[in-house]
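The complex appears here without one of its protein chains, the remainder shown in place.
Order of writing sets the chain letters: A and B. Residues in each chain are counted from 1.
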Amino acid sequence: MDVVWFVVLAAFIFCIGAAGVLTRRNPLVVLLCLELMLNAGNLALVAFSRMVGNREGQVFALIVMVVAACEVVIGLGLIVAMYRRRLAIDVDEMRELSG
Amino acid sequence: MTAGGWGWLVVAFPLVGCAVVSLAWRWLPGRSAGWIASGAVLGSFGSAIGALAQLQDRPAHERTVVSSLFDYFHTAGVNVDMGIQVDPLSVFMALVVSGVSFLIHVYSVAYMSSDRGYARYFAYLNYFVFSMLLLVMAGNFVLLIVGWAFVGAASYLLISFWYRRTTATRAGLKAFVMNVIGDVGMVVGAFLIFRETGFLDYQHVFAATDHAFAVNDGTLVAACILFLVGAFAKSAQLPLHTWLPDAMEGPTPVSALIHAATMVTAGVYLIARLHPLFEQAPAAGDVAAIVGCATLLFAATVALVVTDLKRVIAYSTMSQIGYMIMGVGSFAYTAGLFHLMTHAFFKALLFMGAGSVIGAMGGEQSLDKMRGFRRAMPFTFVTFTVGALALSAFPPMSGLFSKDAILAFQLDRGGLYAVLAIVGYIAAGITAFYAFRMVFRVFFGDPVEQAASLEAGELWHGEHFNPATGEAEDTDVGFPGPEHHIAERERPMRAAMAPLALLSIVGGIVFIPGVTDVLERFLEPAFEDSRLAGQQPSVGAEWAGLVLGGMLSVVGIVAAWRMYVYRPGITLRIRDRLPRVHDFLLHKWYFDELYDALVVRPALAFGRFGQTVVETAFVQGVVIGGATSVVRAGTELARAIQNGYLRTYALVLVIGLSGLGLYFLLQSS
Partner (left out) sequence: MLLEQILFFVAAAGAIGGALGVVLLRNPFFSVLALVAHLVALALLFLLLNAEFIAAAQLVVYAGAVMVLYVFVVAYIGGVEDPLGGTGLVGRLGPVFAGALLAELTIAVVGSGLDALNTRGADIPAGFGSPGAIGKLLLEKFLIPFEAASFLLLVAAVGAIVLARRRRGLEEADADDMPDRAGRAPIGYPGGRAGAGEGDDEGPPPGTAEGLGDPTPVREPVTPEPA
């Protein structure tokens, strides 16, 4: 398979994830869509790494995975804290999280 | 010390006095602010005498000393120094100004002593003396105009000294605005002179006058007339005279100093100083003479009917300055300056006496309410009468010699000037009449209650009020103090009035025709380049004039005696018979109403137009409102993006990303 197929697939998955972030209101699902976007990026990285013949893309993808894991951890911690406070689990209600 | 050094000291003393009083006033106990200020002016007087001595040591042709402290600016062809000119004219003026100012300061020490603004008063007064001395000692047009403007400012500050009185502040504004009109004339005139001759200091300008201008050259005449505008504004001549009677709102010593003896004489000094210019443009000199004559007649007629004591004296000042302007306009410099000196003496004396009377009246200034103070206030009576006699040119007072010096010179020149001189003689008779109108009305007749209580030993006290409008006042700062002072009870006041009385009597001694010519010889070096130098009426003609003048004054005094003492009530019947004449004179020939309609109302209407249309509608509405509403719309837009919704932010991100991608796509294709 030509590399271009993988890259286009990655673009597709990325945009699906973006649409999900914009439309869903449950923060859990928003995080999941965010994961989608990250994975799409990983796919593109690995595909280009294969194209160039260099392993650096793969290492990059590995680090991205680590970062994604950290971000998920914090995000889920936030959602749990929100749930504990009896706050609405709705991204549109969370408007005053600044400061 | 050189003459130039003394000259600088003359100017420096009152400046230092003003600085000391204004900075240290909190720590100056009692009346010491007044004594410090008086001392400063005395120092000035002493320095003027020093300068005089230095000048007289020199031979007659070398009596003009120009001394410069530093270069003020030297740029683009304009060279101006911080320089003074010490010559007989400026020393004469400095002596008169500082001498009379000193006596008035001493008078004020007592007169203003219960006023809350005591130190402020003396600071202003010293500032005024400094400005006036700067004006007369200036050696170039720039310093002259600086001094001119300062004097106007000092006059404003002092007229509105009792600043909580609306009448006073309005009068101060009126004086200031008219003075500014004069200032504009001065500046434009100086500019014209500079443009044609290329110089701004007197020595160079006068040397260049004959080459730069033909006789009665248009530019020169225009410049001189502009200078005359300044002179008329400062000296309260027609048509810029309306501020002087209102300026009587200031304290009486201020009226004595500024509006009798010194500031209003600045116009006379100006014409005398710029005499080379005026002689090269005699048309302007004629304008000055005619205006002076018109003013003296006008003011004399109005002084016949006004009932406020200080205003009578104010119109008398206007009239006498008219004589002086007429004199220097006809190139009778020595005579005009002589009258300036004697007028300073007796007019200051008259104002001081009036201050004393007003103090006895508890602040009331109307002649209608005063009567019979002769026994209650003997000292004031004597000195006031001396002043009135000098004003009326009663022989052998100084006023006779000075006034007739002018008129004799004019008769000698003939033509237009003879006509003006005849008008001057007529007005001299009227002068004597109204001067003694004052004397007889105030001091003769049955004593009013204030005089009666004073005879009994009690200085009368009443409610404090504004003498012009009658409304009640308190005595805190900004209003006159609680106590009234009269000469009989205050030694400083008597110490000031006595020398003036003496000088009014014997002052004529410096210019008795055919006998002494002290003044003539002293001032001669300053005016030796005059075309009419050396032209003198014959001694016989002068004595004839003196006799005529003396007779006219006697006639006037006797007429006043008959109307006010012998058969009082005649004047009331005359007034009832000629109501329209009386009204015309009482309204000062309706000048104020004319100016109100011509100038004040259009200016106010313009201001109102500016406020409603330009300011409110245009600036506030369109410019500011437009700008703010644009900004507000922009911020509303920006605010809508920052609403806290996560999804909105994400949307903006995606939009931005797609926009960027589109851009790069387009760029690379």
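Basically, contacts are C-beta pairs under 8 Å (C-beta built on N, C-alpha and C of every residue); 3 or more make two chains touch, one makes a residue touch a chain.
This structure is a prediction, so every number in the text was calculated from the model and none was measured.
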**OP:** Please give every residue of subunit A in contact with the chain that is not shown.
**Re:** 1-9, 11-26, 28-29, 31-33, 35-36, 39, 42-43, 46-47, 49-53, 55-56, 58-59, 61-63, 65-74, 76-90, 92-99
**OP:** For subunit B, enumerate the residues touching the unshown chain of the complex.
**Re:** 645, 647-648, 650-651, 654-655, 657-658, 661-662, 664-665, 669
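The rule is simple: only the chains that are shown with their structure count from here on.
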Original post:
Cα centroid separation between subunit A and subunit B, in whole Å?
Top reply: 90
**OP:** Show which residues of subunit A lie in contact with subunit B when the two form their complex.
**Re:** 18, 21-23, 25, 30, 91-92, 94-96, 98
Original post:
Tell me, which parts of subunit B touch subunit A in their complex?
Top reply: 643-647, 650-651, 654
